[in-house]
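Sharing a structure below in structure tokens format, with a few things to ask.
Note that this complex is displayed minus one protein chain, with the remaining chains in position.
Right after this comes subunit A.
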């Protein structure tokens, strides 16, 4: 098997044993990137020299006898919303074109410390707002399963890079489903950790009470290894949880669901769900039952108002967070001709630098926070948020994990929902409750839909700091299904 088809865990072992150098692994992936990028467009920035310098440094550290983690020498694609001092950081926006941050995000720093080799920065919906990467100012990324379709979003560059074997691992951020939805529609694993379990320091903010960094990988164990590598308490993030990282790697190796209580969320299914998605979902539930899990139906009535609550809360926070793009200290400045005021320059710059979805959300958030509307919109949405957290609490009194389809449909064609914001927002129907409540959830591949032959994701939701349960159940599903399929789901994808 070639290096680009090897798992992250195996690559780490090969590098640690000296059988292969980190430089050789990086070179193989850089070559793969050159081959497939013209079709996929997963990356906004690749710089072979910077990557190879990192790989040489890892080889030197290993040669010097330094004991590095299990992912030392493993390449990774990094979502272009985390700051990096040695590569541009754009958040997919024209307002940050060519921006070089003066500091590394905590996630970036921890990747470096663990000896991961950053291949480049991946495409995303501008400021992580979207479900398709079509909102990137730098053009859409394409789904490796079908190049005419979206790879999900907002972390669509990261999902496509892993699905196209350009990188064994990638980072993402999940505010309303931006890791789980792209993972589902590209046939890979994507995890949204418990809010506060991974640091937001140096993550360009969209909605601060929801934004959560997390891993993408082609299998559950690799995702757990990456999760462990960059998670844990960070004094630089005041919402970081000061508690040990749940034992996710152990859970991914274990994968035993005998006796586990699994709840099927009654509210997710029916109208608006693709038949092939529901068929694969129901099969997964039967599979878990056959592996010894106890399955019951659970009702979470407030989940039906999660989507409207989210589209008030997230834009409200965004309208405040994006006020920092003021054309004064960094980023784009437009119209500064010596006669215009700072306020005029600010308004011209923001109009030129932000794309349509970002503008829509800033206006929507400003509206929801306006005096006179605040109680009816933002205040009421915050109450719904409490009800959703209570529904989760009640559910987790009865069961250990909840399951649902990750997305109502498989990957849709590029352009289909581009000018219909409400249709686009529905892609996050099943993922949003977890963001509002702050608990953990993973998406693992569970098959291909009969209608279109495209990947379907199974979502597994666990309580706050119960991240290990997501990996345990995910590993069980993966092991059983790969046994049936005779390999990974991704091995059925067209060869690029």
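The rule we apply is simple: a contact is a pair of C-beta atoms (placed from the backbone, for glycine too) under 8 Å apart; a residue touches a chain by one contact, two chains touch by 3 or more; residues count from 1.
As a convention for this text, contacts and distances are computed from a predicted model.
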item	value
Name of the absent chain as recorded in UniProt (options "sn-glycerol 3-phosphate transport system ATP-binding protein", "VWFA domain-containing protein", "Aspartyl/glutamyl-tRNA(Asn/Gln) amidotransferase subunit C" or "Carbohydrate ABC transporter permease")	"Aspartyl/glutamyl-tRNA(Asn/Gln) amidotransferase subunit C"
Residue of A:2, A:290 or A:341 in touch with the missing chain, whole complex considered	A:341
Residue among A:30, A:224, A:362 or A:490 that touches the chain left out of view	A:362
Omitted-chain contact residue, chosen from A:31, A:275, A:296 or A:351	A:351
Touch residues of subunit A, complete complex, unshown partner	99-103, 195-196, 209-210, 235, 238-239, 241, 302, 305, 308-309, 311-312, 319, 323, 326-333, 336, 338, 340-348, 350-351, 354, 356, 359-360, 362-364, 366-368, 370, 376-377, 379-387, 389, 421-422, 436-439, 464
